[in-house]
Each structure stands twice: as C-alpha cells, then as structure tokens.
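For reference, the structure I am asking about is given below.
The complex appears here minus one protein chain, its other protein chains still in place.
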Amino acid sequence: MTAATMTGRPIRPSHAKRDMALLGVALVVVWAAVTVSIDPLKALELPGGIGLVFYKMFLEEGPDWSYLPKATSGMVESLQMAWIGTAIGALLSLPLGFFGAKNVSSGLASNIMRQILNAIRAFPEIILAIAIMIPLAGLGPVAGALALGLHSVGTLGKLTAEVIEGIDPGPVEAARASGARPIQIQRWGVLPQVLPEIVAFWLYRFEINIRAGAVLGVVGAGGIGFSLQQTLAFHRYPLAGTAIIVVVVATIVVDTASGWVRRRIIEGAGGRSAVESAEAMNSPLRADSAG
Amino acid sequence: MTAGAATARRPTRPRRSPVVPLGIAIFLVISWASLSKDFGIGFDLGKLITNWSNLVTVLVTGSDSPARRGLLIPNFAFLDQTFEPMLETFRMAVIASVLGCGVALPVAFVVSRVTSPNLATLFGGRAVLSVVRAIPDILYALVFVAAVGIGPLPGIAALVLFNVGVVAKLLSETIDGVDVGPIEAARAGGANRTQTVRWAVLPQVLPNYVAYSLYTFELNIRASTVIGIVGAGGIGNLLFAQYQFFNWSNVSLIIIVLFVLVVAIETISIFLRRRLV
Partner (left out) sequence: MIRFEDASVTYPGGVQALKGVTLEIPDGQMVVIVGLSGAGKSTLIRAINGLVPLTGGDVTVDGVSVRHANARQLRQIRSKIGMIFQTFNLVKRTSVLNNVLMGRLHTTGTFRSLLAWYRPADVEIAMRALERVDVVEKAYVRASNLSGGQQQRVGIARALAQEPTILLADEPVASLDPPTSHVVMRDLQRINRDLGITTIVNLHFLDLARMYGERIIGMRAGEVVYDGPGEQADEKVFRDIYGRSLTAEDLMGEATTAAAAAS
C-alpha cells in the first residue's frame, strides 16, 4: 500500500455505489424468483410441453393447408387494421408533434401537449380497445384500427416532437430573417428537415402495429388474433400451425419491405452500392480466418 | 440577345422524382381499400356517431353496484384485490427481463456483422431472430398456455422470447456501429476472439445494453396486461375477468393502478438511462 503511493500510483477507486446497486437488483431478482407462484416441476415440463405443441402443429399431420384462405384473410384484416391505425396516428400526430416541440410552439403549450401525448401513450392498445373502441364501434376490426390509431397518436406525436426539437435552427432563422410568416417557416424551414425521419417512424410504427393488432383479435377486435386464439383454445393444432406460418411470413415480408424503404428514406435515394454492401459485411474480427 | 444568353445558362428544370407522388398514390389506394366495406374493414363513421350512447353507458352505466357504476367512477374498494396480481406482474417482468436480456447478450454478438464468427452463422442467426421477432408476444403466450396450462410460467416464457427478439436486435445494431479501432488493437496484441469481444467490444456497448434492458422491463410491465388476457398470469388476467363481467368500475381502477405503475417505472427507468448513456 505505502509502496504504491510512493511511486505515485493512484489508489483503486471504490465502486461501492455501483456494487450496492447491483446487489439491490440481485436481491429483487431473487425475491421475484422465490415468491413467484411457479411449481418448479412444471417449469421442467415447459420445454417438453412446447416441443409437443410444436410437434402437433407442424409435424404430426403437418399444418392444415385447407385453413390457408381463412388464415390469410384474417392476416389481411390485421394488416389493414395496422395500416388504418398507423394512418390515423400519422395524420393526427404530425400537427400535434409541432405543438409539442419546444422550439416551435411556446414552452407552456408544448408542455401541455407532451403531457397529453404521454397520457395517451400510457394506455396499451388493448385497454383502449375494450374500454372505448369496442363500445363505440362494436366488435370487429374497426374498433381494433381505432385503438391502434389512438395509441399511435401518442407514440408518434412524442417522437415527432423530439425530432423537431433536434433540428438545425439555421434554416428557421433564415426563414424568419427573410420575413416569412409562422406557417411558412414551418413549411419551408422545419418540415423538409424532419419529414424523412418522421416518415421512417411511421413505417416503423406500422411494423409494431401489425404485432399489436394480433393481440386485439383475442378480445374480438378483428384480425388474425381471433383465429389464433380459437384454434389454440380448441386444440386444433394443425390449423393453428397454418395460422402461425401465415403470421410469420407476412410479418417478415412487411418488416423487410418497410425496413428497405426506411433505409432508402434516411440514407437518401442513392442507397448503398453492391460493393459498399459487400464491404459492410467485412469485419476485422473475421480477417484472420479469411487469410 | 444578352437576356437570351443569360437564360441559356440557366439549367432546365430537372424532371421531378416520381417517388413522392407515387408514395402518396400508394398510400391513398391502400387506405381507401382498407377502409372500404368490400375490400377492407368497412369503416362507417355514421355508426360511430349512432353508437355514441354505448360509450356513454360504459363510462357512466347508471348501475348501483359499486363494481359497475362505469369507467369514469373507479371502485377504490377493489384496490386491495389488485395488489397480488400487480405483484405477480412485477415478478414476471423482473424474471423475464433477466432471462431474456441474459440470453440476448450472446445472441446479439452472433447476429452483428462486426462480431459474428462467420457469414453462415451471421445470416443463419439473423434468419432465426427475424422469425422470433415476427411472432407477437400474445401468440407466444397462447402457444405456451396450450402447452403447460394457465399461470405465470407460460407468461414468463412468452416474455422471455419477446425480450430476446427486442434486445438482440437493438444491441446487434449498436454493435454494428462500434469503433473497430480497439478490435484491431486487441488482435494486434494477440488476443483471441472471445477476449477481443469481451475487452474491445463489450465495454463500448455495455451502457446501451443496460439501457435496453431497462426499456425491456418497461415493455414487460405493459405487455403483461396483454398476455394475462389469455391466461398467462398477472394483472391482465384480473383485468380481463372484470371486463367480461362488465365490472367497469373495477376495470377503471385496474387501469389507474396500472397507469401509476407504468409511469413510475418509466420515470425511474428514464432517470437511470440518462445517467448511463
């Protein structure tokens, strides 16, 4: 110890704060694991049980392809719900996002708007569906689309406001200096800067809404969720297998297409050349095995 | 003549890119089809207006029973019955976050182009991950409930897979963006692959990993409302049962309790994430 200080070496700083935090987290985890009402024997059955269901869905008789048309139309309904929900969210959240941005609207107005958006966001789609939209629109996909739409207003509005707050203030100042009216400043000084990113968020929200829409079917708000719930509840596993394949394929196709468009929007029309894409796959960590 | 010469130097207006009008056209066509009765979900604004009274009935039912007075009149006497399901939701979220984020860490290194051992593993891993991500949490819950019956166990299992999908994707994208300089330095010093990942890559992404884990914990609290509906434990179970009996005042109270929990956890989580990154 004294030798170390003599040579000018620093003393190892204590990590007491960090260690206490880690210990606290560990205690909470142990508490949760001990008190959760799970029979350990049943936990051991889980992998086998999942394997058996998987076997019944896809292997025993194979998925039942006669269910394909019904599953597909359910999935199309889910996609339409997600689309309408996203469109509602996009169109309403754009102006609300402007009101919620500190640098565009006033401090007080933006604060109030942000709180409203936060409050909307806090309610999951499923609660919006059962408490408001199903009474209003009846059981069916319209209620689902409206629930997705309302929740999307909250999430997209917050993101839009955050993007607007992050803009380069230069063009806004230039527009103001040239005597532009407030609405003109927004149209020519702000919107061109933020639109690509906001449209990318819309597409991303669409991907999320497809997944969220599956939930709503379970409570009767339309889409593939209803088929999934019914087939599994009545142990019609080959039918459920078909429905799951439809969900996975449709979701991956939409994710891939949407991801491609999003990258194009953000990176500009040029995109990456084939050579650049190939080079992006090179990693210094793999260089040894190549050479 | 001079005017002609001056205008000759001006470029001709470039042809407008068709992308934007095309995008708007696609948007309008799909929206119209989705809204229509024949091809889509059959959106009817008139029905929403005529049904307005239904919503009002739900909000204020006019019933005398304290459990079913309406959404706007929460039944606070029901509060003590929400504690145990809330605790269960909290426990499920904790366990699922730990397991899910634990599994996601090595998975993320396999599906990042920077740290993946070879291209076959990279693309294979990405394919598996995109299937895991394509299945919504509710579907995992439905399948697992079918496999082992109702209770928190299938719920936790569903959340774990959901978390692996989210965290592995976010973290692998973060790893894609790390500074590769330290990787070169580690290799130049004779470190093996595992050591390089541990000391040149992990410290760069660790704060992000912790932030994603906190974010996942928030998501799990929200998601537990959903997966409870299909019998996978937690507050969602109670919520759906009360909904089925039209006990709107109890539903209302559950929503309030859930709202408070979500906002509290989000506030703590945002505070911690700010300190980290």
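In this document, chain identifiers A and B correspond to the written order of the chains, with residue numbering beginning at 1 in each.
The working rule: a residue touches a chain if its C-beta (ideal position, glycine included) is under 8 Å from a C-beta of that chain, and two chains touch if they have at least 3 such contacts.
What you see is a predicted model; the values in this text were computed from it and never measured.
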Going by the touch rule at the top, give the shown chains the omitted chain contacts.
A, B
Which of B:68, B:133, B:169 or B:187 sits in contact with the chain that's absent?
B:187
Just name the one of B:114, B:148, B:175 or B:200 that touches the chain not displayed here.
B:200
Interface with the unshown chain - residue positions in chain A:
7-10, 12-13, 287-291
Residues on chain B that touch the omitted chain in the whole complex?
179, 181-182, 184-192, 194-195, 198-200, 203-204, 206-207
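Keep in mind that, in the parts below, only the chains that are shown with their structure count from here on.
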Which stretch or stretches of chain B touch chain A in the complex?
17, 19, 27, 30-31, 33-35, 40-44, 47-48, 51-52, 54-55, 57-58, 71, 87-88, 90-92, 94-95, 98, 113-119, 122, 130-131, 133-139, 142-148, 151-154, 156-157, 180, 183-184, 187, 193, 196-197, 222, 225-226, 229-230, 239-240, 243, 248, 251-252, 255, 258-259, 262-263
Given the complex, residues on chain A that touch chain B span 28-29, 31-33, 35-39, 42-43, 45-46, 49-50, 52-53, 77, 80-81, 83-84, 87, 118, 122-124, 126-127, 130-132, 135-138, 140-142, 145, 211-212, 214-215, 218-219, 222, 225, 228-229, 232-233, 235, 240, 244, 247-248, 251-252, 255, 269, 280-281, 283-289
